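The structure appears right after this line, and notes come after that.
One chain of protein is taken out of this complex; the other chains stay put.
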Amino acid sequence: MPVIEVADLVKEFSRPKQQEGAFAGIRTLLTREQTVKRAVDGVNFTVQRGEMVGYLGPNGAGKSTTIKMLTGILVPTSGTVTVAGTTPWRDRSRNARRIGVVFGQRSQLWWDLPLRDSLWLISRLYDVPQARFREKQRQFSEVLDLGPFLDTPVRQLSLGQRMRGDLAAAMLYDPDILYLDEPTVGLDVIAKERIRTFVGELNRTSGTTVILTTHDLDDVEELCDRIILIDHGKVAYDGAVDELKTRYAPHRELVVQTDGLESVEGAEVVRREGGKVWLRFDPVRTPPADLVAAVLAQHRVTDLSIVEPELESVIHRIYADRG
Amino acid sequence: MSALMADAAAKQPVVTLLRAHLACARMEFRAALTYRTAYLSSFAMMLLQIWLLTVVWKALYDGREEVDGLGLTTMTAYATLTTLQYHLVSPWRSSPIDQRVREGKVAVDLLRPVGFPGQMLAGQLGWASAAVPVLLVALPFALLIGAGQAPASTAAGFAYPVALIGALLVNQLLGLLLGMVSFWTLEVSGALMAYRFVAQFFSGALVPLWFMPGPIRAAAEWLPFQATAYTPAAVYLGQVEGVGIAAALGVQLAWIAALGTLASFVWSRARRRVLSQGG
Partner (left out) sequence: MRGPRVYLLLAGAAFRAEFQYRGNLFINIIGGLFYQGVGLAFIWAVLDRFGQVGGWGLGEIAFLYGMRLTAHGLWVLPGHQLIHVDEVVIEGEYDRYLVRPVSPLVQLLTRRVRLSSLGDLAGGSALLVIASASAPVDWSPGAVCFLLLAVVGGALVEGSLQLAASALVFRMKRVSPIKFAIDMIFSDFGNYPLKIFGPVAGFALTFVFPLAFVAYLPATVLMDRGEELAVPEWLAWGAPGIGVVLMYAAYRFWERQSRYYESSGH
């Protein structure tokens, strides 16, 4: 059952045109010329309940603009957004009860109050029954280890602690959908891992739909089955992570440590370094087992491994191709 | 002010330093123009204010030729002049410092090879100078709806620009001092509002000093604010003449020296605080 439906979504922004040359400031001030920028240019997709989707794109591709329209912050120029049966910006309050939003850069918590107060306030704003709230708070305190800083004012928390607090606040009222915008930016490895584990667990146990935008593709590889790539305001790719790799990076590389390998049938030598040789091959035409057998038959090999392409390099290639 | 920049100046040739300050000023000038509807509307508001002030004074005079020896035309000319000056001398942002502190950008500013107070002063002057182009456009209209008057004498005509620059400097230094308070307390908006009311009143921008009752007038004369509005306007309209002009300019100069010294002292304390607390 689709929980998010986006159809022909467009968002334009207009700005007074920036003039150049002498007296640029004053001429910009007086101009009537407007530059219209299409930040989102006809985006379509649907998300099923319980999916975890990575929504990716370079800066300025229209990523945040889309998320802001999904969450009801921005009103689309044209097209429709339906989230759990409602139009977010028109039915803002009802939509707000069904979604949790975590902006990595900006806290949702009350800056000058202890975390505990923020959580309590959120529970009251979302009409969470107090017994349920206490249970949730206990549960989150355990999983996210909030205990040590529940009574510290939010402004004194470290970034990692604050993110955990924000996640707890966003999930306190059991929303159907969780939007995460750069949830791990600026965090150390351990803090990142803790957040990923929490989100993964949440999706498995409560069936929460997760929409994740991030620059950290490890987040995506670990959490998401599906990614939507956006570029210049349009969807560049929408599908499974594995399929993206097969489609855009069909080659694998066999790395062998050996003595003087010149060439092998079905593979191409792409790099040599020390005693190591990198062989690129297409696993559909040359099954890996055959290739390995062929190499082992002719050479004395001391070490051998097959390298999968990383998501990051795949995505780089897509953007490079599209220019 | 030279003391304020001494640490940076010691290491650099004057030209480089001047260019750096000009860059700060130009940046803020452009920043002030960014929000154009607001920028233009603030001038429409200024014209409205001038018109309303002339209406108020005319109503208060209520047909009388003179009150305390002052004619209505002198009074409306005074109101027009102080309102025009006010936009140049006291723009609605009295200092960029509290904003820089709140946004945590002071650390970046301190890394620049130009002294911090110098940067802030140059920036604020750039911001204030954004008023100049529209002020020039607004001037004829202001004279039309208000009551324009030529300078009272040749001496007044020459002394006025000097007094105006003096007013600008006194106000900049006051703004700098006020802005530096934000190094000690982050939330200064309440204090800033209070400051604006007090400064505006005692500057003589609302009621000229000559109309103030004795005790208030005495207070106004001993405060620096009168140097920011009353002094140039009084010089222009010939309310102070001859030796009086020299005395008025002397008082401005004394305030510039006193406030400059105070600012460099406060800055030396503030810098220690910033360095030890990391902005």
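Structural remarks
In this document, chain identifiers A and B correspond to the written order of the chains, with residue numbering beginning at 1 in each.
One rule holds for everything that comes next: a contact is a pair of C-beta atoms (placed from the backbone, for glycine too) under 8 Å apart; a residue touches a chain by one contact, two chains touch by 3 or more.
A quick note: this is a predicted structure, and the numbers were derived from the prediction, not measured.
Note on the undisplayed chain: of the listed residues B:107, B:193 or B:218, the one touching it is B:193. In the complete complex, the hidden chain is touched by one of B:53, B:81 or B:249, namely B:53.
Which of A:121, A:236 or A:249 touches the hidden chain is settled by the complete complex: it is A:121. Taking the complete complex into account, B:41 is the one of B:16, B:41 or B:73 that touches the chain left out.
Check B:212, B:240 or B:256 against the missing chain and you find that the one touching it is B:212.
By the touch rule set out above, chain B reaches the unshown chain at residues 35, 37-39, 41-42, 45, 48-49, 52-53, 55-56, 59-60, 62, 67-68, 92, 185-191, 193-195, 197-198, 200-201, 206-207, 211-213, 216. For chain A, the residues in touch with the chain missing from this view are 13, 39, 60, 62, 64-65, 68, 71-75, 89, 92-94, 96-97, 99, 101, 103, 106, 108, 110-113, 117, 121, 124-126, 153.
Convention: only the chains that are shown with their structure count from here on.
Centroid to centroid, with C-alpha atoms defining each point, chain A and chain B lie 50 Å apart.
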